[in-house]
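Written out below as structure tokens is the structure these notes cover.
Just one protein chain is left out here, and the rest sit where they should.
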Amino acid sequence: MSKILTVSPSPHVTSDQSVQHLMYGVVLSLVPAFLVSLYMFGIGAVIVTAISILSCVVFEMLIQKYIMHTEISIRDGSAIVTGLLLAFNLPSNLPWWMIVLGSLFAIGVGKMAYGGLGCNPFNPALAGRVFLLISFPVHMTTWPLPLQSRIQYLDAVSGPTPLGILKETVRSGATAADALQQIPGHMQLFMGQMGGSLGEISAIALIIGFFWLLYKKIITWHIPVTMIATVFIFTGILWLAEPAKYASPLFHILTGGVMLGAIYMATDLVTSPVTKAGMVIYAVFIGLITVVIRIFGAYPEGVSFAILIMNAFVPLINKYIRPKRFGEEVKNG
Amino acid sequence: MIRTFNKGGVHPHENKISARSGIQGLPVPGSVAIILSQHLGAPAKPVVNRGDEVKTGQIIAKGDGFISSNVHASVSGKVIKIDVADDVSGYKRPAVFIEVSGDEWLDNIIRDGSVDREIKLNGTEIINRISESGIVGLGGATFPSHVKLTIPRGKKVDNLIINGVECEPFLTADHALMLEKGEELMVGVKILMKALNLNKAVIGIENNKPDAIQHLQSLSAQYGGIQIQPLKVKYPQGGEKQLIKAITGREIPSGGLPMDVGALVFNVGSVFSIYEAVQKNKPLFERIVTVTGRSVSKPSNLRVRIGTPVSALIEAAGGLPSDTGKIICGGPMMGKALSNTEIPVVKGTSGILMLPDSESRRHKILPCVRCGKCVDVCPMGLEPYLLMPLSQHDHFDALERAHVMDCIECGSCSYICPARRPLLDYIRLAKANVGKIIRTRRKP
Partner (left out) sequence: MTAAILYTIIILTSLGIVAAFVLYFVAQRFKVYEDPKIDLVEAVLPGANCGGCGFAGCRNFAEQLVKAETLDDLYCPVGGKETMEKIAALLGKEVVSQDSRVAVLRCNGACEYRPRTNVYDGVATCSIAAALYGGETGCQYGCLGFGDCVEACKFDALHMDQETGLPVVNDENCTACGACVKACPKDLFELRKRWKGNRKIYVACMNEDKGGIARKNCSVACIGCAKCFKVCPHDAITMKNNLAFIDSDKCKLCRKCAPECPTNCILEIGFPVKKPRPENLPEEQNKPVEPGIEPADTTAKNTISGKEEKQ
């Protein structure tokens, strides 16, 4: 027998899905949202996205090489996804050095400090975003207006987001209905014509991405659908109780980061529960916390905080929500 | 109605390349090495000596103990030595080596090809005949069939399930058998029904074999009480527990046996051997083996004498492809990789699969990203992503509490893992270690 055979334990075949496949699938699914952003915000979207991805990848590489002394694993695509999602959570007129700082926090503190891919309890992109939001509240809430200044980057014409308008108007004592008059209609919101972070504006583009992810079996429907439904139902109850004071549920799910958060941020594999039941519980609480922050809190938007808070509970959910074993409960007949 | 089991499962590429190639007989080889522990349980004790002349079908080793099985000569010739031979695990096992001369069968074996429909033996005689003929489960577990048929007092069996699922990718031996020997299978099922005193039986077949389903369905009209149940294609449906769940809806309790839910499962290969043993007096000394692989020039289903070296099967299928990197005995999900090609065929050999170099190597292992896919696909509802680190750090108590012993080693977790983590490797190790601990605890 001349041929030297390979011997290894079974199984001898693997599925087509690999970590790279998952990561690049996410990147690909974000293309429609990016195109909408490009159309709405112009050059700023490109600059912010490019800086964010590049700095995330470079920081991951440097930290692995000089601090952790481990194999450089930027090719798995996870740093690209973090960079991309961080950029999608930033306004398109943010100065470059803030983006770099945010990336450093996202990768350095949010991910590598815990040991790298798979070890981080919090979504790194959201950690980066919240870090920037707390450090530079003015820059982070100065949103460029859509369709107004496609060729300007830093000095783009800016204005508040629909949620910001709502919060300010309600705070000043007027009704939600007054606020809604200053805000574009639902159809425009659905298409993405509003101020906001560069990736969160277009619900339609994000939903297209969602179906692509479902088709490719990269995520399951449980987290996004449950979370959006929770926001819808909770705000719906409030709206039905007092339509003058609260905005409609449709408005709530179309504005701000609900879509982006539900489809991309909350479904991050590493920081979400492993069982389906756990995912549903996790998503319900994200939805509830989001609405509580939006309506009763100081910030106009609460998706990022809600997801980060629930990230902290994921180990607990994984501990108590266990899959049912085969033959655990005997029900014959 | 198409049925399936509800928990977990994966769907690997089916690759049933040899499905249409029928069954060919492989010529008797020049010499055979018949391993004496081809079944689950105690190895058989040899009853021949060096230099003895044996005929095909003659008993050469007797089952030793309650769970054991007889072994028969698969060829006629002279016993040249009783020594050790490499088995599929690369460990040496006692074996009887026979040098072939001619092919003289025992006189009482009926060698005509006709279908003998009339069952003359009664229940006890059937079980005795099965025991004498060395029939074991041919699906891979090789559990002695007569032990399975001996129902302990106090247990009742009301569901006879015939496993024609063949959920492993690439393998087509059972498929070919169902197409070519449908009539014999039906009689075999009838024999089992008589032995168990039942008037119904279900044959479960996955939906990717519509021709087999149709063929058996048309035959079942003549044989009362036999139902053909199409099943959705999903691995590991051929697993006993999953198949019973799919067909009867009953779940075997953790640590239990099929009998606990009143079911017994037989592979179609075993049923065919039972037919031959009971109706034709022919002991189990040959079986159908699929020889396949994408670069194999003639993927085929061969009727092979037990003890034939694997190299002879590969020759018959057109030789070893030059790009071969791994040879697997069995299917790609649960089969064992061979370390050389001189290993003899045993009763449990369902297929020989040649994988090219490019598919032989494992992928690089990445950190767990906690995607939960392993939890999703585990048919037993376990959490492989937790079991692997527990096994790496020898937390045997925690492993036992996490029910690691429930694992059926189907490999769905390792198959699906996007980080290519060797989950099953560590779980299998944990099972071995925890099993040892449980056994020592049981001893007074």
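Note that the chains take the letters A and B in the order they are written out, and that residue 1 is the start of every chain.
One rule holds in what follows: contacts are C-beta pairs under 8 Å (C-beta built on N, C-alpha and C of every residue); 3 or more make two chains touch, one makes a residue touch a chain.
If you're wondering where the values come from, they're calculated on a predicted model, not measured in any experiment.
Checked against the full complex, the candidates B:E14, B:D52 or B:D86 give a single residue touching the omitted chain, namely B:D86.
Counting over the whole complex, chain B has residues 83-84, 86, 89-92, 336-337, 339-340, 360-362, 422, 425-426, 428-429, 432 touching the chain that is not drawn.
Residues of chain A that touch the chain left out of view are 1, 4-9.
Convention: only the chains that are shown with their structure count from here on.
Per the touch definition, chain B reaches chain A in the complex via residues 7, 10, 12-13, 90, 169, 241, 245, 250-256, 261, 311, 320, 324-328, 330, 332-342, 353, 355, 359-363, 366-373, 375-376, 378-383, 385, 403, 406, 409, 411-412, 414-420, 422, 424-425, 428. The part of chain A that touches chain B in the complex is made up of residues 1, 3, 5-15, 17-19, 21-22, 73, 76, 116-119, 269-270, 272-276, 322-333.
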